[in-house]
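Dropping the structure in here first, questions after.
Only one protein chain is missing; all other protein chains are in place.
Note that the chains take the letters A and B in the order they are written out, and that residue 1 is the start of every chain.
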Amino acid sequence: MAWVTWRQHWTQAVGALGLLVALAVAAVLTRLPIAAAFDHDSISACVPPAARTGCDIIVPHFESQFGGLVTATRVMAVVPALAGLFVGAPLIARELEFGTYRFAWTQGVSRRRWLLSKTALLAVGTVVAAGVASLVVMWWRSPFDTLEGRIGPSGFDIEGIVVPAYALFALALGVLAGLVFRRTVAAMTATLIAFGATRFLVSEFIRPHFMAPLHRVISATTTSAMPGDWVLSNTLVDGGGRQITASREELAVLHAQQAGIDPHTYILTLGWRRIVSYQPAGRFWTFQLLEAGLYAGLAVALVLVALWLVRRTPA
Amino acid sequence: MIEFHLDQQSGVATYLQIVRQVKDALRLGTLDVGDQLPTVREVVADLAVNPNTVAKAYRDLEREGLVVARQGRGTFVASTLAPASLQPYAELREELERWLASARVAGLDEESIRALISTTLRESLARRVA
Partner (left out) sequence: MSSPPLVADGLGKRFRRDWALRDLTLTIPKGAVVGLAGPNAAGKSTLLSLAAGVLAPSEGSISVLGDDPLRTPEILGEVGYVAQGAPLYRSFRVEDTIEYARRTNSRWDREIAVELLTRIDSRAKVGALSAGERARLALALALGKRPRLVLLDEPFASLDPLAARELLQLLMDGVAELGATVVVASHVVADIQRVCDHIVLLTGGCVRLEGGVEELLESHRLLTGPRRPLGSIRGVREVVRERYSGRQLTMLVTTDGPIVDPSWTVDRVSLEELLLAYMAPERLPNVRKMERVALRWHG
């Protein structure tokens, strides 16, 4: 089956290679000005917990200078889905659409063995390609990772071992979608929707709770994020621990302005505190392991369902 | 080597046609003792007929003692059907040729002649059965 898989998917392999090459070239080209700025302004000396005078000006300047580029790289989160759309979805859907399953599944290889062999081999290729993409992104983002951390959403989804895990999940999703919907376009659409929905749900509702978040009281005056950590929520509470609504906060600020007092000081005298709930930067690899494990587990489950379902197709 | 042909419209079973063609060839002398019949595969590839059919025809001929199958080498003619004298047939043939000439003079084309012959033959056979 190795020869069969290669013969039927080598164009996809070439496409993936091309994509990776383009990615690497783009990464190298865009990284040059970043590295130059990083060295020129000696921003390395500003990396927390180090701090020197002028950092609070230089660092924000650096971040805003390349902020657009950093935001643009978040599109890399879509890359794992490509494995599902262009490799997984057509795998079975094409055979069913063109009727070639009546040839492929009537040779001496059972449907299950055919599906398992192909999926396993393609999974290896997918993991390798996604791994390379992840490494490229990690290399590219290293200055920003040191400054902003990577456990937050701008870094977590596109670095580390979750990227191959997402790709495996997308691949398995595509394969099952092809089996269920039997048409390539429908399978691709379903894969995209299911992938997007799952990623959204996990990153919004499950990932924040992988481990119990830590809490810290920061001065009510400072509302800036803690560098490197992933801030989940930021609430103002009064002396009794009750949350202060935005309108109540506005009212207090108004009072202070009318009385001619600095609003921040006024809030402190009221006994109000700002509590931040966060996940510390040090938990990055733990969370990566947990999320990658989750997606890999989902991928395995989907493949098992597909192996069960393939015997009943086309019904 | 004899070459077979198959008349699908005749309603006669394939294996019977093969048997008949072998016998005709034996009668006319185009097949002689010791000649090899085409192998089953050769006949099948040539005529596109069922190999079982050819095998059956050859078995029937072997049962009648006309051919013998030599293991691994093919099927060979064992005896002929050439009658002692060809005279009776020669006379019948001449008579037939004279009749055919008359039929053509009467304006019958080949198709009509065939139809006339087969209908008359059939009816006469039917009368004999009845």
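Points worth noting:
Following the convention adopted for this analysis, a contact is a pair of C-beta atoms (placed from the backbone, for glycine too) under 8 Å apart; a residue touches a chain by one contact, two chains touch by 3 or more.
Since we're looking at a predicted model, the values are computed, not measured.
Only one of A:Ala27, A:Val109 or A:Val253 touches the absent chain when the whole complex is considered: A:Val109. Where chain B meets the missing chain, the touching residues are 6, 8-9, 11, 13-14, 40-41, 44-53, 115, 118, 126, 129-130.
Against the chain not displayed here, chain A makes contact via residues 1, 3-4, 7-8, 98-103, 105-112, 311-312, 314-315.
Here is the rule we use: only the chains that are shown with their structure count from here on.
With centres set at the average Cα position, the gap from chain A to chain B is 84 Å.
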